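Starting off with a structure, shown below.
Here the complex is missing one protein chain, while the rest keep their positions.
Should a chain be cited, it is by its letter among A and B, assigned in written order, with residues numbered from 1 in that chain.
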Amino acid sequence: MRSRTVYRTFQTERRREFVRITDDVQQAVRDAGISEGMVLVSAMHITAGVWVNDDEPGIQADALEWLDKLAPPSWREPDGDVARALLPDGGDYRHHRGGEDNGDAHLKNLLVHHQVIVPVTDGLLDLGPWQQVFYCEFDGGRSKRLVIKVLGE
Amino acid sequence: MRSRTVYRTFQTERRREFVRITDDVQQAVRDAGISEGMVLVSAMHITAGVWVNDDEPGIQADALEWLDKLAPPSWREPDGDVARALLPDGGDYRHHRGGEDNGDAHLKNLLVHHQVIVPVTDGLLDLGPWQQVFYCEFDGGRSKRLVIKVLGE
Partner (left out) sequence: MRSRTVYRTFQTERRREFVRITDDVQQAVRDAGISEGMVLVSAMHITAGVWVNDDEPGIQADALEWLDKLAPPSWREPDGDVARALLPDGGDYRHHRGGEDNGDAHLKNLLVHHQVIVPVTDGLLDLGPWQQVFYCEFDGGRSKRLVIKVLGE
């Protein structure tokens, strides 16, 4: 069994950002020298997600608007009455008592999940034609890490 | 370490459908000849999900109604005011500018996730008494693939 561990650090300029990392994941697999196995891609923070989806700007804008309605930020006006109702009943997240303002990012992380596993076949990521791996930053502007763990033979 | 890769293709008649695939996953494990390991079950499309849940028609109908409220289709009337509010503010998904009408299926995929990992113990899927593996089609009527990847010894 071979393994390889690669860390990537992100410091996005914008608070929320989608960063395509498919090539980083493929490179880690190449460097591990495996032909069959799996690779885990996992955010090391709880205010970011990792997903596999289409690299289509419309989908990303749709998804962010949707996530802001379902898990509304309290650092700006909620986007309509449904978003307002989905904020905590007191109007702000309990998590913010400690001085944070990223309660919504924690909920977005739970909703989209913080990790994916990509199968490796013949040395390549075994993805469908439109599947790309993305790091989804929901609370950027600070240094955040992600781990890529390859296992196989 | 042994590995085995199996692809399954679905072409569901209905636009949305739940297909139980536990036996396909168990068969792949049997054919891999492993007794200890893991098996990844992962949709290769971004408008379908894979989940582990009860094979109970009531749960599936509940879940689909719920997903249609939280991630509403725009190819039919939204199911009430909350669903309408959760559509994009312009009334339709940006993703549809390219001619697609499956924006809701992308969001459902993010919400329920596109993959599960099942542990393998003594050659069997190590599932709880009510756990069944399902392929969840949210945009059917076209050919879609899924990968089953077994790793173990």
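Here is the rule we go by: a residue touches a chain if its C-beta (ideal position, glycine included) is under 8 Å from a C-beta of that chain, and two chains touch if they have at least 3 such contacts.
Quick caveat: nothing in here was measured; it's all calculated off a predicted structure.
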item	value
Residue touching the undisplayed chain, where the options are A:103, A:119 or A:140	A:103
Contact residue for the chain not shown (choose from B:6, B:32, B:112 or B:148)	B:112
Residue ranges of subunit A at the interface with the undisplayed chain	1, 3, 5, 38, 40, 42-46, 70-71, 82, 85-86, 88-89, 93-98, 103, 106-107, 109-111, 113-115, 117, 145, 147, 149, 151
Hidden partner chain, residues of subunit B it touches	1, 36-38, 51-54, 56-59, 61-63, 65-66, 69-70, 79-82, 111-113, 116-119, 121, 126-131, 151-153
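To be clear about the criterion, only the chains that are shown with their structure count from here on.
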item	value
Distance from subunit B to subunit A - Cα centre to Cα centre, in angstrom	19
